[in-house]
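With one protein chain held back, the other chains of the complex are shown just where they sit.
Just so it is clear, A, B and C label the chains in written order, and each chain counts residues from 1 on its own.
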Amino acid sequence: MAAATPFIWPVRVYWEDTDAGGIVFYANYLKFFERARTEWLRSLGLGQQALRERTGGMFVVTDTHLQYRSPARLDDLLHISATVTELGRASITLKQEARMYDAGCAENAHGTLLCEGTIRIGWVLEDSLKPQRLPPDIALALQPQVPPHT
Amino acid sequence: MAAATPFIWPVRVYWEDTDAGGIVFYANYLKFFERARTEWLRSLGLGQQALRERTGGMFVVTDTHLQYRSPARLDDLLHISATVTELGRASITLKQEARMYDAGCAENAHGTLLCEGTIRIGWVLEDSLKPQRLPPDIALALQPQVPPHT
Amino acid sequence: MAAATPFIWPVRVYWEDTDAGGIVFYANYLKFFERARTEWLRSLGLGQQALRERTGGMFVVTDTHLQYRSPARLDDLLHISATVTELGRASITLKQEARMYDAGCAENAHGTLLCEGTIRIGWVLEDSLKPQRLPPDIALALQPQVPPHT
Partner (left out) sequence: MAAATPFIWPVRVYWEDTDAGGIVFYANYLKFFERARTEWLRSLGLGQQALRERTGGMFVVTDTHLQYRSPARLDDLLHISATVTELGRASITLKQEARMYDAGCAENAHGTLLCEGTIRIGWVLEDSLKPQRLPPDIALALQPQVPPHT
């Protein structure tokens, strides 16, 4: 059985994303990764504002590990992936990557890896911020995203 | 003769854009407006990184006046407009708006105005940051964007 | 009677504040100005989180007009001022400036003006975000800050 195809979300680099080194400020990859996670959840019918209003719970980020491989610059178009690696009772772990592709460059078919990382998000009650088991319908929507042998 | 149709760019509200008031942090409308200006320039063949490499010049923001009308929240989809109101020798002035539309709501055909403002950008030399006349080809590309009687 | 002495708050420029132009990203002056307003309010006994918990209201920014005069760079130390120019029933208007000083430079006694602007903040109910008259004790604490003939 094949692994789940990663969800991909395009992100364009604007002035706001860069720093005086002339490259994307490293903290902003956390923002890019979150945009991709948000759109991935939305694609599964899990809009976060709606979830929050319906359940009184929300996802919070509990662990981030990022490695920076190659810099991106103003106007670059990045492709951000999100792939579930683990679905726990109260948390989800994802592998995420930022890649850039050169149009028409056969040697660069997989793109250039800019940044990769592991992000864990936990489900908490909105008021107390206490960890909580994932609501059954959310767990159910996420289940097919989990790779088979993990 | 009709005024130029405004350029519109969609912007989704993510966690990064909000603050503890539960709404979009006001400074971020400057980012949203810039994304729309950047894509508007790109649509005219004026990618800013390419401009900079070719001419040694770049646009800098010299004046911003924003008025906040109505708040936006997580997951809202905003439409950001950019319309030239004045093309000077060394600067461009734009009127920009952020609006939100309710799907299928006839009374809300023009959307809800969230934020509107005037932004002036000037052309400067990259090294000295000194104001400089707009390069002729840039002025030429921008000319058709200027409304007729302004 | 003399005008109120402006409140001054120091802000250091870090990598996070800069952009690929090598200078402070213009939207960040709104953040710097807000830090100074927050500390100015705190100096008057008006901590915003405490205000919110006590009154159910909060300040929101309703109008910002900024003019950019001179760029700042990484490691620069800025001095941000905040001076009330108008105290309304439900809003406060402030004049704010960002300046930089050269140590031991007599010609530069007033510093270099980097950015100046006018900011209006309004008092709203936290839940509805509807404008509301300033609570009497807040108005009372602010009154001595207002210049005499404005």
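By our rule, a contact is a pair of C-beta atoms (placed from the backbone, for glycine too) under 8 Å apart; a residue touches a chain by one contact, two chains touch by 3 or more.
Note that this is a predicted model, so its numbers are computed, not measured.
A.B. asks: If the hidden chain were put back, which of A:Pro6, A:Gly21 or A:Gly111 would touch it?
C.D. replies: Checking each option in A:Pro6, A:Gly21 or A:Gly111, the one touching the absent chain turns out to be A:Gly21.
A.B. asks: Among C:Arg35, C:His65 or C:Lys95, single out the residue that touches the unshown chain.
C.D. replies: C:Arg35
A.B. asks: Could you tell me which of A:Leu66, A:Leu87, A:Met100 or A:Ala141 touches the chain that is not displayed?
C.D. replies: Touching the chain that is not displayed is residue A:Leu66.
A.B. asks: Pick from C:Ile8, C:Leu74 or C:Ala90: which residue touches the chain that isn't shown?
C.D. replies: Checking the options C:Ile8, C:Leu74 or C:Ala90, the one contacting the hidden chain is C:Leu74.
A.B. asks: Give me the chain C residues in contact with the hidden chain, please.
C.D. replies: Contacting residues on chain C, toward the hidden partner: 12, 14-16, 31, 34-35, 38-39, 42, 47-50, 73-75.
A.B. asks: Which chain B residues would touch the chain omitted from the figure, given the whole complex?
C.D. replies: 15-16, 18-23, 25, 27, 73-74
A.B. asks: Touching residues of chain A against the unshown chain: what are they?
C.D. replies: Residues touching the hidden chain, for chain A, are 21, 23, 26-28, 30-31, 34, 58, 60-68, 71, 126, 129.
What we mean here is this: only the chains that are shown with their structure count from here on.
A.B. asks: Which two chains meet at the most C-beta pairs?
C.D. replies: B-C
A.B. asks: Give, as an integer number of Å, the spacing between the C-alpha centres of chain C and chain B.
C.D. replies: 25
A.B. asks: Any chance you could list the residues of chain A touching two or more other chains?
C.D. replies: 15-16, 73-74, in rising order.
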